[in-house]
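With one protein chain withheld, the remaining protein chains of the complex are depicted in position.
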Amino acid sequence: MIPVDFAYARPGSLADTLAVLDGNPGARLLAGGQSLLTQLKTRTVAPDVVVDIGGLDELRAIRLEDDRLVIGAMVTMASLTRDAAVARAVPILPLVLRHVADVQVRNRGTLGGSLAYADPSGDLAGAAIASGASVRLASSAGEREVPVAELYTGPFRTVLRAGEVLTAVSLPRRDGARASYGAVARRPADPTLAGVAVVADVDGGTVTELAIGLVGLGDRPLPAPRTAAAVRGRPLGDETIAAARAELDAEIAPLDSTAGSADYRRAVAPVALERALREAVGDDAGVEGNG
Amino acid sequence: MTDLGTRTATPTVRVNGEDVTGEVPARMLLVHYLRENAGRTGVHVGCDSGNCGACTVLLDGAPVKSCMVLAAQASGREVTTVDGLDAPCVPALRRAFVEHAAIQCGYCTPGMLTNATALLRDDPHPDEDAIRAALKGNLCMCTGYQQIVDAVAAAAAEGEEASR
Partner (left out) sequence: MTIYAPDRVLAASNWVGRRAPRKEDARHLYGRARFLDDLPFEGGAIAILRSPHPHARIVSVDTSRALADPRVLAVVTGEDVRRETSPVASRSVTAPVTQYVMAVDKVRWVGEPVVAIAAVDMFAAKDALDLVDVEYEPLPSVADVDAALAGDAPLIYDDIDSNVLVHDEIAHGPMAQAFDDAAFVVRETYRVGRFSSTPLEPYALTVAYDANNEVYDVVANDQQPARSIGNITKALGVPTANVRLSVPESGGSFGIKLAIWPYALIGCLLAKRAGRPLKWIQTRTEHMLGGTHTPDVKMEMELPVGADGKILAMRLRSKENDGAFIHTAGIYGLIKFATAVGPYTIGAASIDLMSVVTNRGPVVQNRGVGKPAMTFALERSVDRAARRLGMDPAEFRLRNMVPPEAMPYTTPAGEIYESGDYPETMRRALELGRYREFREKQAVARAEGRLLGIGLSAGIEPGTSNIGYYSLLKGTTDYNGSSEGAVVGIEVDGQVTVRTGSVDTGQGHETTICQVVADMLGITPEDISFDTFFDSTRSPYTGQSGAYSNRFNDVEVGAVITATERVRAKVRTLAAYLLEAKEEDLVLGDRAVHVAGDASRSVAFGELAKVAYNKVVLLPPDMEPGLRVMAYYRNPMAKPPDRGDFNVQLTHSNSVHVVVVEVDKGTGMLDFLKYAIVHDCGRQLNPAVVEGMAIGSTVHGIGGALLEEFQYDDAANPLATSFQTYLKPVAQTVPRIELGHLESPCPYTLLGTKATGEGGSITSLAAIGNAVEDALSPYGVQVNSLPITPEKILRGIRDGAPV
């Protein structure tokens, strides 16, 4: 319950933040803190310096840039849930957010923090991947943009380099797209054992465009391009579903954990996929999925 | 040269309308600051992983777990603890907790009441599913939740009655 004795810095600008990071290779960034605080309290993380980026108002904006919605890394999950522009442009996000933790955690937890945490069960990463999102990474050397589908290198590991800060998430606008999230967890808010986030365009029962993000089904959140390809351009009948289930089985590589075994995750993944697809398509071309 | 951080912090946190200032270790959690520096011992600690919700307070009006926030992070912000709750729904909630026997050991009560206050403030007429979803971040080991859910529903109904 008592973290190690660390130094605390609360820079007022991104430039100052990057300078602090450059001077302290062992520093940990503190965003919403809903993962880091637990690690600090149990001393599973013992940094010498904690850099609180809560003072960077520049990371709290949500704005439209042409055909993209750009969400600042420090926007909280609660704000995302309430934001009408987000619901319109990225309909998968509010659906997935319902599965994330509880109201108190969503009031503090941030989109950027959640994506950077790289939890293989991180629901928001699945939504970001299904949305074709990328993240903007800033360092004193400059800025780069990385698709979320390429952000992760393993459990709780990313391509972020020392001194880099995830500043924003850029998502293609998908106004009017169908979205749904098939997720299996022991209790609501528990780590997702098999999560399938689906963003689709549907025309008369046929899925014309589809992207899928998977969580809990590998050592990192995953895209499922072959599964999506098996569905794209076909009416969503039993045959298509069967083909998609078979592709999915080949695309996932779930791991064992106390929360759920790899076998179980593999067994329920196609169930989550089928439910998500059926819900996204719906009975009636005019009905939107509701997660 | 940029400030590389300090091992102490001197946050000023507005707690139930009063500023509380003190030099504390930078690693001090908000829950400990509220209990030790602000004397608000109704804010309880029930776990060390952010799961139990016993330490729930309102931070700038939003329910958060005060064990998941550093005291330094709350500097310049407003905190409301169970003894400072003053939303219009609070008297009805307190009455309903008594009438529905929603309290046994009472250790979870401050967090439950604080979270329920934010719920009814933002959604005055939640159905049972909405109440249960809103309270899922607060563990109660005694009641099995039923009487708590009933109490929140009763307070909401009372609010509905009053607004007619």
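Lettered A and B in written order, each chain numbered from 1.
In the analysis below, a contact is a pair of C-beta atoms (placed from the backbone, for glycine too) under 8 Å apart; a residue touches a chain by one contact, two chains touch by 3 or more.
Remember, predicted model here, so these are calculated numbers, not experimental data.
Only one of the listed residues, B:23, B:60 or B:83, touches the absent chain: B:83. Only one residue in the set B:20, B:58, B:135 or B:155 touches the chain that does not appear here, and it is B:135.
Residues of subunit A in contact with the chain left out of this view: 1-2, 4-5, 38, 42, 184, 186-190, 258-261, 263-264, 267-268, 271, 275.
Summarising the interface, subunit B meets the missing chain with residues 25, 27, 35, 40-49, 51-52, 54, 81-83, 94, 97-101, 103-110, 113, 131-133, 135-149.
Throughout what follows, only the chains that are shown with their structure count from here on.
Residue ranges of subunit A in contact with subunit B, taken from their complex: 1-11, 16, 19-20, 23-24, 30, 33-34, 37-38, 40-42, 49-52, 54, 78, 101-105, 107-108, 187-189. In the complex of the two chains, the subunit B residues touching subunit A come out as 2-7, 9, 25-27, 29, 45, 48-50, 53, 56, 59, 62-65, 67-70, 72-73, 115, 118-119, 133-134, 136-137.
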